[in-house]
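Starting off with a structure, shown below.
With one protein chain withheld, the remaining protein chains of the complex are depicted in position.
Here is subunit A:
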Amino acid sequence: MSILLNKQSKILVQGITGRSGLFHTQQCREYGSNIVAGVTPGKGGIHIEGIPVFNTVEEAVRYTEANVSMIFVPPPGAADAILECADCGLDLAVCITEGIPVRDMVPVKRILAASKMRLIGPNCPGVITPGECKVGIMPGHIHLPGKIGVVSRSGTLTYEAVKQLTDAGLGQSTCVGIGGDPIIGTNFVDVLKMFNDDPATEAVFMIGEIGGAAEEEAAFYIKEHMKKPVGAFIAGVTAPPGKRMGHAGAIITGGKGKAADKIRTLTECGVTVATSPTRMGEAMLEAMGKK
């Protein structure tokens, strides 16, 4: 068991004919993901690397029964690509695209509230269930099948965390990169709930950063409902206020969103927070020893 993805997932790739779309399609397939279709409007009918390409998601679903989409569509068309998946009844869309305008995402988020489809991202590394299936751009080889659920707002910092977990002998059930944008389909609490209900997940590691209040909301959920130990790290302890630290979401405004406040709230809610990004693996071990 795992969350979101498993060996049975049938994956289509929107934007498969683009450079990174194709590259990561190959990488995912090498990892063992079952990529059944590609979608690029105007290129329907061709095959790329043996994968049939369709003009629309609807066609791709009709012919291949795909239930998951990996989206590499460039920013101007990305919001539309997400809505197309929801309209076609997919279970999950993972949007890798970075740089979608907020004005496009506001209505998407509103429409998805009434849809059964779950969106991960945008601007995220994707989702991986180690040893089974990967939908995203993360390096498969640093992962190890196991019992730790990982959820993160970051990309490469998640790889750092996963590597430290793997080095400490702590394999992962599923790793979810929820994305660094101000509007994302799935937040920390959504993923924590799924891990809480997943019998294959025994503990959770969470990677947050400055800006917003998502980590605080997660902390309160953990305190009230989480049955499993949680370790965490918050990046940006030394970040200057008012500056956008790469991610649009990572900005300290009006004295809110500071790392120190997030760390205090998490600690108060029973989470073991790593004091340094070099000690994320240790923090996870400590959290598991405690409970």
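The rule we apply is simple: contacts are C-beta pairs under 8 Å (C-beta built on N, C-alpha and C of every residue); 3 or more make two chains touch, one makes a residue touch a chain; residues count from 1.
The definition used in the following text is that contacts and distances are computed from a predicted model.
Between the listed names "NADH-quinone oxidoreductase", "Energy-coupling factor ABC transporter ATP-binding protein", "Succinate--CoA ligase [ADP-forming] subunit beta" or "Hydrogenase", the UniProt record for the complex's undisplayed chain reads "Succinate--CoA ligase [ADP-forming] subunit beta". Interface note for the absent chain: among A:60, A:138 or A:232, the touching residue is A:138.
Listed residues A:121, A:212 or A:231: the one in touch with the omitted chain is A:212. Shown as candidates are A:84, A:132 or A:160; the residue that touches the absent chain is A:160.
For subunit A, the list of residues touching the undisplayed chain reads 27, 75-76, 99-103, 105-107, 109-111, 125, 137-139, 141-142, 152-160, 163, 180, 182-183, 207, 209-210, 212-213, 233, 235-240, 242-250, 254, 276-278.
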